[in-house]
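What follows is a single structure, written as structure tokens, with notes after it.
Let's look at chain A:
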Amino acid sequence: MIARFTSVVALVAMVSGPAPGHRAAGGTISGKVTYTGTPPKARPIDMSKEPSCVAQHATPVTTQDAVTGAGNSVDYVVVYISAGDEGAAAATDTVRYEQKGCQYIPHVAVMQVHQPLAVLNDDPTSHNIHPLAKVNAEWNKSQPKGAPPIHTAWDQPEFIAVKCNVHPWMHGYFVVLKTPHSSITDSTGAFKLEGLPAGKYTVTAWHERFGTQSQEVTIAGSETKTANFVLTARPY
Partner candidate 1 sequence: MTTALAPPPPAPPAVPVATGLGRPASSRVAETGVWIGIGAISMTFAALTSALVVRASDAPDWHHLHLPALLYINTLVLLGSSLTLETGRRHPGRAPLALSLTTILGGLFVMGQVIAWRQLMTQEIGGPSSAFFYVLTALHAAHVLGGMSGLVYVRHRMRAGVVSFVPYNAASLYWHFMAVLWLYLLTLLTLRG
Partner candidate 2 sequence: MGRLFAVVVTAIALVSVTLFALHTWWLPPDISTHGGRIDSQLNETMIVAGILFVAAQLALGVFVWRFGERGGTRATWPVRIFPGGATPMVVIATVLVGIEILVLTLVGSKVWASVYQSPPPPGALQIDVLAEQFAFYFRYAGADGKFGVIHPEKMSDADQNFFGLDPATDTTARDDIVVATLVVPANQPVALRLHAKDVNHSFYVREARIQQDFVPGMVIPLHFTATTPGRYELVCTQLCGLGHYNMRAYVEVKSPAEFGQWLKAQQPAF
């Protein structure tokens, strides 16, 4: 499951960044996201109402809304270009969002406006997908076991919380961005934005609980610049 999980994260990173073949061109912004303060405890998720999901997890599953690691690193932070790359081309690859073991994989899915999104149900039970969109049109649909994927896309940039009403602990995000340049931090808090043409950019880091931070970075040619973010964590 872990392998599958990382492969999906990689896939998302791939489709949201430029294709590997074009790696050479442009500059890179990389860095690390850490926190100060006290993050909330990761709490175990009680899935007992859905035995078929309990059976899929050898070890207890914990909440993913504030995953932190060694050296105060923060996982699941979306780092993206919020200004400076207007007019960049949109990706057409399909972003996959899976429901497996009564969890969303990935926890946070990044996609571009109008980029195809496929929601899949791999579980032997029925889920409902309920993106709590405010700017885009909200929807709420069941996906019985074995049902075909739901194909959709979003019209407006928005951070959309996703929940499953049938399994209230299931919680994730659709992050819909205009930019093709985005990255999600890994378990070490590291991110990398590649293939940036020369220019002045605003880089923004967003975390569902620890808030948003931005900084300006200027890229001149194919250089690598570092941008670190320190978010503030509160226990409750």
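Structure notes:
Everything below uses one rule, namely that a residue touches a chain if its C-beta (ideal position, glycine included) is under 8 Å from a C-beta of that chain, and two chains touch if they have at least 3 such contacts; residues count from 1.
Per the selection procedure, all candidates are chains of the complex that A comes from, given by their letters.
Since this is a predicted model, take the numbers as computed values, not measurements.
The candidate from 1 or 2 that touches chain A somewhere in this complex is 2.
The residues of chain A lying in touch with candidate 2 in their complex are 40-41, 43-50, 63, 65, 125-126, 128, 140, 142, 161, 163, 165-169, 171, 208-209, 235-236.
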